[in-house]
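I am attaching a structure below and will ask some questions about it afterwards.
Let's turn to subunit A:
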Amino acid sequence: MSTGARQRPALMHLYWWFLFSQGGVIAALLIPVHVLIQGILGPLGVVRVVDRHYDTWVQVLGNPIVKLYLLVLIAVPFFHFAHRLRYLLVDFGMPVARTVPAQAVFYGGAVVVTLLTIWVLLTTAPLSLP
Partner candidate 1 sequence: MPEKRITIKATRYDPEKDEKPHLQSYEIPFYDESMVVLDALNYIKSDVDGSLSYRWSCRMGICGSCGMMVNGTPKLTCNAFLRDYWPQAIVVEPLNNFPIIRDLVIDMEDFMHKLKSIKPWIIRKQEIPLGAGEHRQTNEQIDDFRQFSQCINCMLCYAACPVYGLNDEFLGPAAIALARRYNLDSRDQGLKQRLPVIGDSEGVWECSFVGECSVVCPKGVDPAKAIQQTKLDTTMRFVLPYGNRE
Partner candidate 2 sequence: MDFESYDVLVVGGGLAGIRAAIAAVEANPRVKVGMVSKVYPMRSHTVSAEGGAAAALRPEDSYENHAFDTIKGSDYLADQDVVEAFVREAPVEVIQMEHWGCPWSRDPDGKISARPFGGMTTWRTCFAADKTGFHMLHAVFQTSLKYPQITRHDEAFVTKLLVEDSRCVGVVALDMRSGRFDAITAKSVILATGGLGRIYAFTTNGNICTGDGMALAYRAGVGLKDMEMVQFHPTGLPFTGILITEAVRGEGGYLLNNQGERFLKRYVPNKMELGPRDIISRAMMTEFEEGRGFEGPHGKYLHLDVRHLGEEMIDRKLPFMRELGREFVGIDIVTDPIPVRPVQHYMMGGVDADISGATPMAGLYAAGECANVGLNGANRLGSNSLSECLVFGAAAGRAAAEYASSAKPVTANPVDALLWDEARRVEVEFLEKKGGDERIGAIREEMQREMDTGAGVFRTKEAMEKLIEQLGGLRERFGRIRIDDTSRTFNTEVTAAMELDFMLELAQTMAVSALAREESRGAHARRDFPERDDKKYLKHTLAFRREGARPRLEYRDVRITNFQPQARTY
């Protein structure tokens, strides 16, 4: 434990934790309904769902608000996941997961997913204002 002359809290951890908690909230509030409808009810044909048809799907994806929403839905939770999986590795007896390189790998991964999502959202359905 370093009780030395440090003047501020460990800022890096603080930002990671901030993203972790935001991701956690978003995952908790939003993911279940997507899984339920797009992953189960849609494929089983119980209800009509936007992503079952090309035109409805593209039309919805074209909406800038939807693009923004999807960015938040997909990218932010990955900071949560990265954080949890990194700590889980520590809990399983892998202290390397605590190190700065490991942080770079995990949170870097989340950054990659974020960029990927932006790229996908920008390159798939063309922007269309409703």
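On the choice of candidates, all candidates are chains of the complex that A comes from, given by their letters.
Please note the rule applied: contacts are C-beta pairs under 8 Å (C-beta built on N, C-alpha and C of every residue); 3 or more make two chains touch, one makes a residue touch a chain; residues count from 1.
Note that the structure is a prediction, hence the values are computed from the model and not measured.
> Any copy counts here: identify which of 1 or 2 touches subunit A within this complex.
For subunit A, the touching partner among the candidates is 1.
> Would you pull the subunit A residues touching candidate 1 in the complex into a rising list?
Counting only subunit A, the residues touching candidate 1 are 1-3, 6-11, 13-18, 21, 87-88, 90-91, 93, 95, 98.
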